[in-house]
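Every protein chain but one is kept in place in this view of the complex.
A and B are the chain letters, set down in written order, and residue numbers restart from 1 in every chain.
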């Protein structure tokens, strides 16, 4: 566990207050009061660290690090590439991004840098290695925080300048070798877009190409590749005088970069979590969304991760920004720990006085010092985290269930023209995941590149793209006894978005062939029966043909597809492959996955059904036994029955047969 | 009849499959199986036909044409201007369009060419004439298909480059002679926009002029003129070695080009029909829309036309894309024949594997070969078309009713600021037309330039603009006994969008003057009585003053205009001119036009009232007798009563007194 304890603290920007020494001194005092043990320094501080080209001013930073050290507060040290100083953009305008429309940005906002620009890379390398030299071996510095929310640039996360175009072309050459290969992969005969010279290749643009889906896909891959390359430049720089681990903070369902490709360049995964609590009275969809993101982060390295940012009260950038109701800050933070975080960090320690984020929630507000609801809630959480630090182990549990969640599938699926334009991969993923969450079953989220070994159940909804080798992997998984669930509009294209012809790549495993997919209007409902109930067939409905050995569990009840299969099961090897041909609703998914989990013998830690709003998650405890986090996301007390005997891990309390949870309460239990 | 039979087939892109000879061979086999007798080749094939500048590769095409010929399949041969190869855009960037904002496009998408560019014209002339030389006298090549869906460029259909600006200025000089004339026509004293030099004229632009409505109108006219000029270049090229007829495929209610102006440059009208079937349970509005478009195409030359594209199953570019329910493919295709088409062609024969349209419906899907619902439906239709080929004549009937539908009126009306900004010409046209369609009365759609001779009833709703000579034509029409119907906001401006002063140009014929037009909020309803019923006065309400001899049939029932006329009739010569001063609803239009048709003695072919969803259309039969197409657009069986005796033209069946039609059924009858 990094720093030997669960980290509690957050982004700290003393560079905004250098002319107010009394504020800085108050900060340290308040941090102690709030049970803060770790802060992130230097994010967006380039202008303060290098006020003019080549002149580094690090003394102020050292003074603060030392002062924090005296008080036992650890430091996550950032590299400053998240925002560019004016001297840099003025002297080297080529370091600024060019947008898809071909226009070079002016200075401003953040993440405005071209990740290809040699000048940008040189300047960041120089300051990063200077930071490494000065601070890389400081006792209370524990982690490098590379840049900040990479790709979060108020635009499409990418730079379209000529340097990037050239790098893209080289990346394509490397990938395809010949234009013939590329043309075939791009199906470029369509609309006569055959490339006859590498120099004709250009990033997708509103005034240029947007209809060659494989090009769009490759451009997104290149952006991840090039950003990773930039990250490696920063890593090399901080490694010049330091062997501290590196991380960079990821974002919430961020489509701009394939985090699956970036994980290997990082020692620790960290991310920023801003759920929209209190959007409606029903907090479950928000809790599920946050849980899914936590699991994605944990699954990237199958290690604990760091919650690098969260708000202690409200954010400021949504249409409306509710303040967390009492209990929600504790619950939301404990949810992170439950799903594998080793920290609860905030953006931000103290609200700045000016500019864009001055109303974003912070531990310390503009007024009232420690005398605020928010400060007290933070303090209380800090105490609980300190107590819990000794209970959790530095590894994670390995769940028996997994979902396929793959960025490249996301990109390709949602760029497709047809059968609907409003298909949301994330919404579909979350619907399926919610069935697991409600059942209290922990679930990994896997790239198609990941191994399926060790899982009992794997769900792959809307698995439109099949990467090379993926079908074989699934085949082995089912053969070996796994239960595999997939849906309509899966297995459609290969990794350059070319449609499969002949047969579905898993036709033998699924025991079926797809014929056509209907995207009807709401005026044309359909339904199917599963078990005792009838469920609606949603807005996408495939017509499939099951093989003879395939068991058809449900058929369409209406319309021209009446009697055709919807839910099928095909035994293959020791396992079974299930197919859901029509878009299902939440109620069906609950029932369906309930059955699959029962078949697979996968149970939640409490061994009982959970009331709506309650879930459980397990973490390896430091004593080798599981710690069970029981969380109530309803704003009222609930009772969980049939739970057996449990001991409260944080108190002397014991429970027998049932658990009573208060509104937004989280219990941590041990057998 | 082109090719001696009703054509059945569609866009065929073997250039996408040249490296899969087995696919090409399978195509021919499947075409035969599907009763396909004609395919369109070469659309978007420039890159395959001229892989580098000046090097033509036509052998593959000849092989395919010959192979098709062996099997008795005819070929519509396209010129390849619909999409540009990369060598062309790279070497001659000036061939690409400049958008209204002044930015030159990058290569990509389709229809990205500047129709003024001499280089583009030269390059297309060269390849077109080479195609003409090689294929212009091939036995199974029957028609030139110039370009594809001209103007369908993902933008505003026009190019704003400097070459186009110069051509525009020359067109204006030609039209106006002097700047004085132009300034007067443009009312350019408004906002001091008096032109003092021709070089000051520029196309409308978001960052320039958008408020000089006559300039906007002239720019649209110029775009049609210049595109036609480009079409003539292509025609000249294909005519170098061929005397085959030429067509270009028009689009569904396409506002970008005035097809009325382009008809004379084409030998045959063809168009692409993509109705949004199954958008709601009520298919009638969609059927009416498709019928109107068919009639527009038929009316352009008053000849049979070709349905050049349609989908055999679903499209892929709408928000959601329903698959045609059983029967709808047959019905929708028969509707085209009924309204004057000599073909049912598809986009596309076979789904490509990649890029933007890979999910667009096709006869042959990615999988399952001929073993699909779609393929079977296509096959069945093909057989019916073959049987029907001998029954229809190569001319069209001349209906007794007509509607004025004029592109220039459309442009000017919807560009006007006031009285509402959301006026839809098409919606209004369709409402009025639906009354005819429901009554089973065929209707021509006329430009204001067309003759009104031979019609008994002419409807001209929202006839905002009066072109020179139009008022005189209407006057003669009514004088001669015609029934003329027009509405609020008609007769407002001349052809340069200058308001008429003094009197309405048809004040004498209509027997009224307009005073003011109100566009009230929904909070201020009004109504009028016609016959026995009260009808709502919609969102536009004119205050008019009827002359003494004018018969006022309806007056406003409410508000400050209570008692003022809404529906008026003025006898003029042997005819009558009707005016509807307020926006009416569908129910009123049914009743109103029912009365007018009765007065004019215009009856449908069955001589009886038709149930909702059923219509009839007549075509000249090859035996000189009318063929009557009875179509049921409801997804359930209906009975039409009071029909007299009929023989089924396709079978031995006879009917006496009533017709029973199945869901989505079309019968073809003869007396």
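We adopt the following convention: a residue touches a chain if its C-beta (ideal position, glycine included) is under 8 Å from a C-beta of that chain, and two chains touch if they have at least 3 such contacts.
Since this is a predicted model, take the numbers as computed values, not measurements.
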Exercise. Thinking of the whole complex, not just what is shown, which of A:47, A:284, A:426 or A:499 touches the missing chain?
Worked result: A:47
Exercise. Which of A:85, A:304 or A:382 touches the chain that is not shown?
Worked result: A:85
Problem set entry | Sole residue of A:67, A:109, A:184 or A:551 that reaches the chain not shown, by the stated touch rule | A:109
Seminar exercise, completed: Touch assignment to the omitted chain, from A:117, A:158, A:374 or A:539, lands on A:374
Exercise. If the missing chain were put back, which residues of subunit A would it touch?
Worked result: 13, 15-16, 18-19, 44-48, 51-52, 80, 82-87, 90, 99, 103-110, 154, 278-281, 313-323, 325-326, 351-360, 365-368, 372-374
Seminar exercise, completed: Note that subunit B touches the absent chain at residues 101-102, 184-197, 199-200, 202, 205, 207-214, 416-422, 496-504, 513-521, 523-524, 539, 543, 559-560
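The criterion applied here is as follows: only the chains that are shown with their structure count from here on.
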Seminar exercise, completed: Chain-centre distance (mean CA atoms) for subunit A and subunit B, in whole Å, is 49
